[in-house]
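I'd like to ask some things about the structure below.
For this view, one protein chain was removed and the others were kept in their places.
Let's look at chain A:
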Amino acid sequence: MTDYNFAYLDEQTKRMIRRAILKGMAIPGYQVPFASREMPMPYGWGTGGVQVSAAVLTPEDCFKVIDQGADDTTNAVSIRRFFEKTAGVAVTERTAEASVIQTRHRIPEEALREDQIIVYQVPIPEPLRFLEPRETETRKMHSLEEYGLMHVKLYEDIAQHGNIATAYAYPVKVEGRYVMDPSPIPKFDNPKLEMDAIQLFGAGREQRIYALPPHTKVVSLDFEDHPFDPSKADHPCAICGAEDSYLDEVITDDAGGRMFVCSDTDYCRGRVEAAAGAKAEDAA
């Protein structure tokens, strides 16, 4: 533990990242460039999120990591252990207990509170990237608020598939100004982007940080005759029976068998435990 500075990064780097975060908070949805550091994990494994987490963690924090909704996948476990080792902070799998949550591809089902921070890992922060490859041009489009091109993508979706087929990384407009990529969360999670907690987005390889302060207005882009639809699989969870949570489809055998279960493992376990508790109380 003493071999590392608290939370791995040196204080100057954290200071630089905190400045970027503050700027991002002041201009919601704006991508702030920062000098991303090499981290002891490959790009694409959440180096941006890890640097943001390292900059906001304090010794009193309780840390949780989610990967596609689960706490027990390789990515989540290794990042959690990384901070256990380098920062010595308490860790948890329970959303309500955590004060800092780093996430990849999901927002927890349970509503977050004002005293919590959620950190997203972002692979490609630029929502216009696949339509306009030039960074100089996309920056200009952001600064001049020229977002017609974003709708061209949605138009193409409808023309090809009959509806807006973009199911994740669904573009949003923040406070009526910046168009933002909410990281590859399913569009089911888009309505939750208006929340009480602070949301920070870190892209390590692309060297960008952006942020949403609490209660920021976030609108998913759509057409008047094809409104935004936060879709999910039309099933209840096979384990806890929840009908309001985002589901993963799990293939169970080679004969086409499958089941739908909550992608948020903590939410699912919480419901199962609560049901078991209620049953025990009834029996007693």
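To be clear about the criterion, contacts are C-beta pairs under 8 Å (C-beta built on N, C-alpha and C of every residue); 3 or more make two chains touch, one makes a residue touch a chain; residues count from 1.
FYI, contacts and distances are computed from a predicted model.
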Legend entry - Listed names "Phosphonate C-P lyase system protein PhnK", "CoA transferase subunit B", "Ring-1,2-phenylacetyl-CoA epoxidase subunit PaaC" or "Quinol oxidase subunit 2", matching UniProt entry of the absent chain: "Phosphonate C-P lyase system protein PhnK"
Legend entry - Which residue of A:R37, A:R129 or A:H151 touches the chain not shown here: A:H151
Inset, instruction - Just name the one of A:Q12, A:T136 or A:Q160 that touches the chain not displayed here. - result: A:Q160
Legend entry - Touch list for chain A against the chain that is not drawn: 131, 144, 146, 148-149, 151-152, 155-156, 158-160, 223-226
